[in-house]
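For reference, the structure discussed in these notes is given below.
All protein chains but one are shown at their positions in the complex.
Chain naming follows the written order as A, B and C, and within any one chain the residues start at number 1.
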Amino acid sequence: MKKLINDPATVVNEALLGIEAAHPELRVDHENKVVIRGDAPVSGKVGLVSGGGSGHEPLHGGFVGPGMLDAACAGEVFTSPVPDQMLAATKAVDGDAGVLHIVKNYTGDVMNFEMAAELAAAETGVDVVSVVTDDDVAVKDSLYTAGRRGVGVTVVLEKIAGAAAEQGRPLNDVAEMAKLVNANGRSMGMALTSCTVPAAGKPTFELGEDEMEIGIGIHGEPGRERVPLAPAKQVAEMLVEPIVSDLPFGRGDGVIAFVNGMGGTPLIELYLMYNEVARILDGNGIQVARSLVGPYITSLEMAGCSVTLVKVTDDLVELWDAPVKTPALRWGV
Amino acid sequence: MKKLINDPATVVNEALLGIEAAHPELRVDHENKVVIRGDAPVSGKVGLVSGGGSGHEPLHGGFVGPGMLDAACAGEVFTSPVPDQMLAATKAVDGDAGVLHIVKNYTGDVMNFEMAAELAAAETGVDVVSVVTDDDVAVKDSLYTAGRRGVGVTVVLEKIAGAAAEQGRPLNDVAEMAKLVNANGRSMGMALTSCTVPAAGKPTFELGEDEMEIGIGIHGEPGRERVPLAPAKQVAEMLVEPIVSDLPFGRGDGVIAFVNGMGGTPLIELYLMYNEVARILDGNGIQVARSLVGPYITSLEMAGCSVTLVKVTDDLVELWDAPVKTPALRWGV
Amino acid sequence: MTDAVTLAGLRAWVQGFAALVAEQKEKLTALDAAIGDADHGINMDRGMTAVLAALDSDDTLTSAAALFKKVGMTLVSSVGGASGPLYGTFFLRLGMACGDVDSLGPEDLAKALRAGLDGVVARGKAEAGDKTMYDALAPAIDALDDALDSGNGLREGMAAAVTAAESGRDATTPMLARKGRASYLGERSVGHQDPGATSSALLIRAAATALG
Partner (left out) sequence: MTDAVTLAGLRAWVQGFAALVAEQKEKLTALDAAIGDADHGINMDRGMTAVLAALDSDDTLTSAAALFKKVGMTLVSSVGGASGPLYGTFFLRLGMACGDVDSLGPEDLAKALRAGLDGVVARGKAEAGDKTMYDALAPAIDALDDALDSGNGLREGMAAAVTAAESGRDATTPMLARKGRASYLGERSVGHQDPGATSSALLIRAAATALG
């Protein structure tokens, strides 16, 4: 295992120290491993809390700040945080306008956030509403599974819900906006290499020099199928086609197009992929309203990428364009 | 070789198509492989032109926009662009206030920019001043070499010179600011893995599972020495100590501290490294005025990092804080 | 002869489980690498290590209810993932069902274990055959009930429970996962033993050793 770390057991805590040192505008509750917006709680504003296993940076801690999240809970690598963390985060951002929990659809995340909501209800009067993202079309027949995984859409949802909250909209509106984004978003990912959980010490799976995994998640899970390496053009088709046909996205639809890096793939390849994705969308008469290219929801050092499309209306685009000031997404301010 | 590409011969051209598609606010001259600020030339403003081999993304194309570069020339992977490109870029950004060439100190880059300046002088009346970055302390006895390599300082220099130009300062002022940044900046890098030039098809060098290279550049060149893998804490010392003792940086100095990812190292490790770097600086009484953490000047998919320190005065910090709106660096607007 | 289970025995069960988890940590993580995200052993070991520390540092644990509440809360607060809430809820419900006693008979123990299992189901909605810890726990508790109903003592009952848990665990290998991360793999989950069922079999084995 080749990593810039000291001890697998303390990776998350040490990274949080680095985030705190690099971003004076944020607060970090080290005991609960929560990254908090510096001026939280913002009274009268709905508080946005997300979180999940670590190893997906910048998600979620890199999205804390004005216009996006109020707090992010960092679990162990690829392991959902515990209810105590979400409870602490919920209390820290409670501005008397309720708190929204943004949860990626993984059994562990869902159950821990559930318990946190139960505890919050019991311990504090704060209203908590939860939205779950489940945009990964790689998960088939989701009726007979834990459901689809929450992946790329989470980034877009946190941005848009964050903007809605910043505008002072009430909890239910913000939650509705969030659900709308998830309902209109789909993603699909692939990997050229596996990744190594620091505490495990070896790659989660092995891939041959001439193989790739299609339909992977963001936890180094093996994907739906293993296929021979293919040119970027074909990889783009393998990712975009299932997304487009699933929602479906049709001629004239406007979308936010997001090409995400898995952590080990350099930007030059992501831009090359974006070119292929844009061509395919163009061929389908789908209009790109906004785009995002880069490593925003990663899987440690895994090489690969994912594509996320979110069908948007003008008001969603407006919320996307609204000012945001976080370590990883920043514009308009 | 596992890459998201179609053909090694067209990687750069296709990535430029992706940049153009993802960033409507930029213009791309595909014939000359130049990324240009959409509103260039900005009349009365000094034009900033940089460029170099590709494979370092977001450098340089990701730094084109208001407050930073006016144009960036993309060479083949790890190969300096040719004079024709720099000439085209110089003409495209000439706003009758002169043009600054920002050149990383590599024989090829220096000679090609030299020829471009000669051609510009001959073909157009535009004043061209060149600044060369040479901040890599890994290169010892630089009197008997091609001199130190230009690495991390280039990013800081392009931001600060870009801000100075945006303020309407004259060519010589902007060039002076740029030289000041280079004179006060030092960097050192390391690699956990090699990287593969697409056209070459195999890693530039081989590294054992328990080895790392200290003192690497950004072209997959082997470094000064190969040492056993060490914890992040010691890696940080191996990078920071030579930097601090070289300028030297002393108690009370204020710095911009930049921990850069080489392309294949995930953000969680970079933040962990930043924590170690911040501690060491603190121990030396060096104050961090501003910080930057992320992959900004990369070496394809190489795993590793570099540390850059730039000694700053208040006016340099002001220029660093000034609004910038580029694909890779954006704040204040 | 009395089959009554003492508080000391219950503690020994928890400590024995912690020891088995520590010993099988790599194995559990490797199983999770095949159909999950390579952390089950790491998660359970982190949790049970925290539990041991909690038991040592707390001398108010003078009843089964208090003991298992502590175990459950500690797991919930330290494990995360799917197994944290699931094992945590198991012990929380187990404790509530045991009540404020410092010893209990086999039938009461069996009832309490059933309550714990119901907690797992309430939290995770797993059904038989979903390829989860349920597939090891449920047969084990059924076997214990049957043994006690047919007049056997706790030792025999626990022995039967271990056999049932381990064949339940082995039976997860051919199953197609319908819960948890493994379910994302679809057909590719077939042919791999479920990590949670494997740790649950250790839980039953530890119980047999300490209480049987």
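Basically, contacts are C-beta pairs under 8 Å (C-beta built on N, C-alpha and C of every residue); 3 or more make two chains touch, one makes a residue touch a chain.
Given the structure is predicted, the values throughout are model-derived calculations rather than measurements.
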| item | value |
| --- | --- |
| Which displayed chains the hidden chain touches across the whole complex | B |
| Touching residue (missing chain; options B:27, B:179, B:224 or B:325) | B:224 |
| Residue touching the undisplayed chain, where the options are B:57, B:76 or B:94 | B:76 |
| Where the missing chain touches chain B, by residue | 53, 75-84, 106-108, 111-112, 114-115, 138-141, 144-146, 149, 197, 199-200, 204-205, 217, 219-222, 224 |
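Everything that follows uses one rule, which is that only the chains that are shown with their structure count from here on.
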| item | value |
| --- | --- |
| Touch-based graph of the chains, sorted into line, ring, star, complete or other | line |
| Maximum centroid distance from chain A, chain identifier (CA atoms) | C |
| Chain A and chain C: spacing of chain centres that average the CA atoms, whole Å | 32 |
| CA centroid of chain A to CA centroid of chain B, Å | 29 |
